[in-house]
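One protein chain omitted, others in place.
To keep things simple, chains are lettered A, B and C as they appear, and every chain counts its residues starting from 1.
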Amino acid sequence: MLQRNHNHPTIVTIEKVIDQTPTVRTLVFSDEVMPNVLPGQFAMVWIPGVNELPMSVMISNESGKAAFTVRKHGPASTGLFNVKVGEQIGIRGPYGNSFDLKEGKLLLVGGGTGLVPMMRLLTFVKPTDDVTVLIGAKTKDEVFFEDLANSLLENNSHKVIVSTDDGSYGEKGFVTDLVEKLVNDTKFDGVYTCGPEKMMYKTVQSAHSRGIFVQASLERMMKCGVGICGSCCVGEDLVCRDGTVFDGDHLSKNKEFGYFHRNKAGILENY
Amino acid sequence: MLQRNHNHPTIVTIEKVIDQTPTVRTLVFSDEVMPNVLPGQFAMVWIPGVNELPMSVMISNESGKAAFTVRKHGPASTGLFNVKVGEQIGIRGPYGNSFDLKEGKLLLVGGGTGLVPMMRLLTFVKPTDDVTVLIGAKTKDEVFFEDLANSLLENNSHKVIVSTDDGSYGEKGFVTDLVEKLVNDTKFDGVYTCGPEKMMYKTVQSAHSRGIFVQASLERMMKCGVGICGSCCVGEDLVCRDGTVFDGDHLSKNKEFGYFHRNKAGILENY
Amino acid sequence: MTNQLLYSKLSSLIKVEPSLATSIGTIQLDRPVMLASGILGISLDVFNRLYRSGAGAVVTKSLSKEPWEGYPNPTIFSVKGGGWINAVGLSNPGAPNFAKMIEPNKDVPIIVSLVGSIPEEFEMMIKAFENCKVTAYELNLSCPHVAKVGLEVGDDPELVKKIVSTVKNTTNTPVIAKVGLGTTHYLNTVSTAIDAGIDAITAINTVRSMAIDVETQRPILSNKFGGLSGTPIKPIALRCVYEISSKHDIPIIGCGGISNWEDAVEFFLAGASAIQLGSAVGDNWIDVFGEINQGIKQYMEKKGYSTIKEMIGVAKKS
Partner (left out) sequence: MTNQLLYSKLSSLIKVEPSLATSIGTIQLDRPVMLASGILGISLDVFNRLYRSGAGAVVTKSLSKEPWEGYPNPTIFSVKGGGWINAVGLSNPGAPNFAKMIEPNKDVPIIVSLVGSIPEEFEMMIKAFENCKVTAYELNLSCPHVAKVGLEVGDDPELVKKIVSTVKNTTNTPVIAKVGLGTTHYLNTVSTAIDAGIDAITAINTVRSMAIDVETQRPILSNKFGGLSGTPIKPIALRCVYEISSKHDIPIIGCGGISNWEDAVEFFLAGASAIQLGSAVGDNWIDVFGEINQGIKQYMEKKGYSTIKEMIGVAKKS
């Protein structure tokens, strides 16, 4: 094959599709680059004839393979959700920075497909780390990666806590209330979060207000992934190029984080 | 400075000009690449505002420096001949292949600026080699590089023989007659020649007819130096890309070598 | 010239720090390197950041009367052989929304890029900016991948004439026309714009192009066609700047594949008073502005120039 240009789509074939929930699927593929990306990095994923969207790169238990875990909502994500085994997609990247993983007591807070970078982050923890993973979901049907988190942490002192808003599984209530409680009781060495912006916003507040190191991996609508189109700007920051991972200290000074994102026309919209 | 593209002119400044004869000068410059080219390789030399021409790269006794030894005849070579110390020229390359230097008894036959690759070749001979250098010239005034050849060979068993057509210096007669005599008496391990095409043609004949390994470095009008323009083709060979160095065996089968070259319009002309 | 030479000789002797300030007609900039239209141009916070990073001015995304979503992805990717192809489709929040967004601006020289298909649209849009600090307007007459606007306008001399005259009658702010390689001769568009009173020319826009993925056997862009930018088009853009400056006495802003200080200097020598960066930001991120400013300054010191002006068009004298 000819030399790879990481800003040009490289075509890969989907080898396996795993249903995580009725609306979430993991698509597994082989590639030289994507299995080795850092937690927080993403790829621009082209579904030929449909669309292209930024996706955090999911780990695979098979070496030489990576995956995308997608929830269907818009046309692009639904297009990716519907890709079948043997079909081809294009990938650009990896793009973006990654988490600064501390040692000791770690708290990971993930919601929905925001769990993807959290799972990859777990592959980097040291055996000596004491890791707590919070998985937030609306209801039982939408819970996934709980077993995966436990198996990735089998050699660590760890807790994996699931909370559902309706209490249909695990603890009842918002995961952010759980975060507030945990950071109140425990002095974590690092808190890491990815998921719905409001969830990340509160998690950052809870930790940062107590002087605890916290990082969040932001999600925005993207067109280029390389800092050209500007679609993903949050205040003066570009999620694709300055992020996706930002320190709580930095985010707490950003007027748009937690409140606004831009639509396809670049107009600010409320969360 | 930005990255160098060896097919794009790199500007160098002439630091020293040495008059070799009334019509031949050596222009010395500093460069990272040109001091290390192989014997037979050439550069495309741009004289801003004047022209560009192919030049064999001359050695310099100072490290980190190279030179061009030019005889003024056409507008291009006269333009280069007239470049003063402190003035700038552009260089592309190096281009072309190089001599296959044998060990043992070696014969080098050079005429005029054809001595340039011969001098560089001498820097590659082993102390155990027995080297004979023939320098051919029309008359005394046009003899140069005799002392240089001797000094380059001071650690070798060697002979440097000059012949002038008019006998005004060294032996009288055509250098090619001297070649014929030498290859008749001695079984050389390698014969190398560069200079006027007729001289090279006879030298190749004399050696090749006796089964002696012989190579010649050809000169042709060139525009691109990379095998695009075709100006330098000799039969099916492109001097810039397949040469400048060719084996006597190959040349002896070429119907144009020794007889024809192409003018700027690409029309065959006799030597 | 001899005075200038003498001056630069002197200034090099007495080691005057070269100035990066430049003027494009009546437009005065502290630095000659600006952000090209279409790049990062939708947030005032980002504009301030770019200005701090060394951009002499920022050109906004091309704004239309109404908000536009642009084309579905893929809209941008890099060509294997170098450069980028994009068909974002002029997505923008619309002139009124955008004007509100930049109203607080005090520091950043903002050049507002406008796109439309009839003179009235341009007139309305400019009115929307009456409370904003606008350094200049750049009329995008050369987008290669959106119908009814861009090149379809630039390729229509009558329309160019009408639009430029209307805009010039609407505002006293300097007006720049951005031209590109369309289906007519861009030099005619330039002449028409000059006759209609344009203040400066930006050359050139991206060049209509395409790439096909051989595995899936389809054009990569959702719009199939897009504009080629980056190093591949630099020699074409440089030729256009040289041609315009050889034919007309009009300030020129060079744009097209400039990725380092040497490229920038080439454009000054060809006749550009300032330059714009686009793809270089994608390749080298925001530091590229400072790096290029620095490189230009070192070149000026080496050559004994104390002002950008001394460099402009020097290559035409050879």
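Definition applied: a contact is a pair of C-beta atoms (placed from the backbone, for glycine too) under 8 Å apart; a residue touches a chain by one contact, two chains touch by 3 or more.
Quick caveat: nothing in here was measured; it's all calculated off a predicted structure.
Enquirer: Shown chains touched by the missing chain?
Expert: A, B, C
Enquirer: Of the residues listed, B:Ala43, B:Cys194, B:Leu238 or B:Leu251, which one is in contact with the missing chain?
Expert: If we include the chain that is not displayed, B:Leu238 is the one touching it.
Enquirer: Given that one chain is not shown, which residue among C:Ile42, C:Ile126 or C:Leu238 touches it?
Expert: C:Leu238
Enquirer: Would you mind spotting which of B:Trp46, B:Phe145 or B:Tyr201 touches the chain that isn't drawn?
Expert: B:Trp46
Enquirer: Among C:Leu20, C:Leu40, C:Val58 or C:Ile85, choose the residue that contacts the chain missing from this document, as touch is defined above.
Expert: Considering all chains, including the one not shown, the answer is C:Ile85.
Enquirer: Quick one: which of B:Lys72, B:Lys159, B:Arg210 or B:Arg262 touches the chain that's been left out?
Expert: The one listed residue touching the chain not shown is B:Arg262.
Enquirer: Which residues does chain B use to touch the chain missing from this display?
Expert: 2-3, 5, 7-9, 11, 44, 46, 48-49, 51-53, 75-76, 88, 90, 92, 223-224, 226-231, 233, 235-236, 238, 241, 262-267
Enquirer: Tell me, which residues in chain A touch the chain that this view leaves out?
Expert: 2, 48-49
Enquirer: Mind listing the chain C residues that contact the chain we can't see here?
Expert: 79-83, 85, 181, 183-185, 187, 207-212, 214, 216-219, 224-225, 228, 231-236, 238-239, 242, 257, 259, 262, 265-266, 269-270, 299, 314-315, 318
We adopt the following convention: only the chains that are shown with their structure count from here on.
Enquirer: Relative to chain B, which chain has the most distant C-alpha mean position?
Expert: With centres defined by C-alpha atoms, farthest from chain B sits A.
Enquirer: What's the distance between the Cα centroids of chain A and chain C, rounded to whole Å?
Expert: 37
Enquirer: Approximately how many whole Å separate the CA-defined centres of chain B and chain C?
Expert: Measuring from centre to centre gives 50 Å for this pair.
Enquirer: What are the residue numbers in chain B that touch two or more other chains?
Expert: There are none in chain B.
Enquirer: Considering chain C alone, which of its residues make contact with at least two other chains?
Expert: There are none in chain C.
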